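Below is one structure, written out as structure tokens, with a few remarks after it.
Note that one protein chain of the assembly has been removed; the remaining protein chains are unaltered in position.
So that you can tell them apart, the chains are marked A, B, C, D, E and F in the order they are listed, and the count of residues begins at 1 in each.
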Amino acid sequence: MAYNNSRNPLRALQKKLGSKILIRLKDGTEYKGSLKEYDNFMNVILSDASEYIKKEETNKFKEIFVRGNNVLFIIPDGE
Amino acid sequence: MAYNNSRNPLRALQKKLGSKILIRLKDGTEYKGSLKEYDNFMNVILSDASEYIKKEETNKFKEIFVRGNNVLFIIPDGE
Amino acid sequence: MAYNNSRNPLRALQKKLGSKILIRLKDGTEYKGSLKEYDNFMNVILSDASEYIKKEETNKFKEIFVRGNNVLFIIPDGE
Amino acid sequence: MAYNNSRNPLRALQKKLGSKILIRLKDGTEYKGSLKEYDNFMNVILSDASEYIKKEETNKFKEIFVRGNNVLFIIPDGE
Amino acid sequence: MAYNNSRNPLRALQKKLGSKILIRLKDGTEYKGSLKEYDNFMNVILSDASEYIKKEETNKFKEIFVRGNNVLFIIPDGE
Amino acid sequence: MAYNNSRNPLRALQKKLGSKILIRLKDGTEYKGSLKEYDNFMNVILSDASEYIKKEETNKFKEIFVRGNNVLFIIPDGE
Partner (left out) sequence: MAYNNSRNPLRALQKKLGSKILIRLKDGTEYKGSLKEYDNFMNVILSDASEYIKKEETNKFKEIFVRGNNVLFIIPDGE
């Protein structure tokens, strides 16, 4: 495993562009959608996204821009 | 998809200038209005904005300046 | 709409100097007064300001200096 | 009004050195005293200061050093 | 003990790449998995991870990307 | 009063080295002790320190290192 890789988890998201990911926010809400864009603060744009509260789908968005400081974790393989 | 794009979600807002967007704050309040200005901290100015608490319209503002650190997410297509 | 403008919402406050604005803090308290000074952190000085808690006027200040990190939003047209 | 002034509310405190000011913290506690020193983070030293909780005087300090990140607002004219 | 080592606890994670670690978040949730990547903000990617709430396994993830600012502590030896 | 002094409240702590000071944390706990070291983040080391919860002495420490971001205020004259 290369040293540079091991020090840059955000770069790992690069490979997920266009794939389904799941984002859980600090308040427990989850968003599942296709990763369209992201930056180093974990600001993320998902397309064709669904919102889940307590595992129930509560909303659908063609596109959603999540502010990074609210993110708890990202599951790169959101299926 | 170009690398630069994928690392700059904020630039995606550039295309939404003048369009209706929806902002949800951390406290659940939502603002819908026309995106007039924004910056890298997600400070946003909306014009002709409506405020929604629990999906009920509670206020109208000719212009509102939302401080970015309160933002949970932005739905670029706020219709 | 010029690109520079669209990336600098704080500059929009420049035009409001001397005008009445309304500031809502994160705790819900509101301050209405004449915008005297501000900076990039949204530190703001209002003159001839009134404080409102649940829409009731609770105090008056000849001058008040609000620390920016407490600001939820600013209504530039505070009338 | 000069542009530089309008972008530097903290400089406005310079004129208040030696005058009585009032500081309200985020938890509602208030401190009234003579402004002795301050910096750009709103760290403030008051001399001959009184502490107020719910408008009742609860303490007196010859000198108090308040950490800026706790400050809600400052009333420059604390009389 | 070398001075450089003693000033860089994050470098200690370098030796744990590929090993099982445990991460406890501020909200008490725990994640156990193989350390794949990390950075200076303690953003961490675990592979083959399990989620534990009150010591009960509640979920499994092939890969999870935890945002560093949520981390309470890391047990490098997660077995 | 010199301009430099008025912009550097932290420098005022320099004169208190070796003197008794009182630190109140955001959670109300207080520490009284001899100021041994400090830095610009208000990280402080006290020696021969006592801990007070609701004005009751609850602990004694030969030395305590308080992280600055927890500090509410410092009373330089802690007697």
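To be clear about the criterion, a contact is a pair of C-beta atoms (placed from the backbone, for glycine too) under 8 Å apart; a residue touches a chain by one contact, two chains touch by 3 or more.
Please read these numbers as outputs of a predicted model, since none were measured by experiment.
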In the full complex, which residues of chain F touch the absent chain?
14, 17-18, 25, 27, 36-40, 43-45, 61-67, 69-70
Absent-chain interface residues of chain E come out as 1, 3, 5-10, 12-13, 26, 42, 68-69, 71-77
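Operating definition for what follows: only the chains that are shown with their structure count from here on.
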Same or different: do the copies chain B and chain C touch each other through matching residue numbers, with over half of them shared?
different
The angle in degrees, nearest 5, through which chain A must rotate for its Cα atoms to match chain E is 50
Distance-wise, how many Å sit between the C-alpha centres of chain A and chain D, to the nearest whole number?
42
Once you find the CA centre of chain C and the CA centre of chain F, what distance in Å lies between them?
34
Can you list the chain D residues in contact with two or more other chains?
69
Classify the inter-chain contact topology: is it line, ring, star, complete, or other?
line
Quick one: which chain pairs are touching?
A-B, A-E, B-C, C-D, D-F
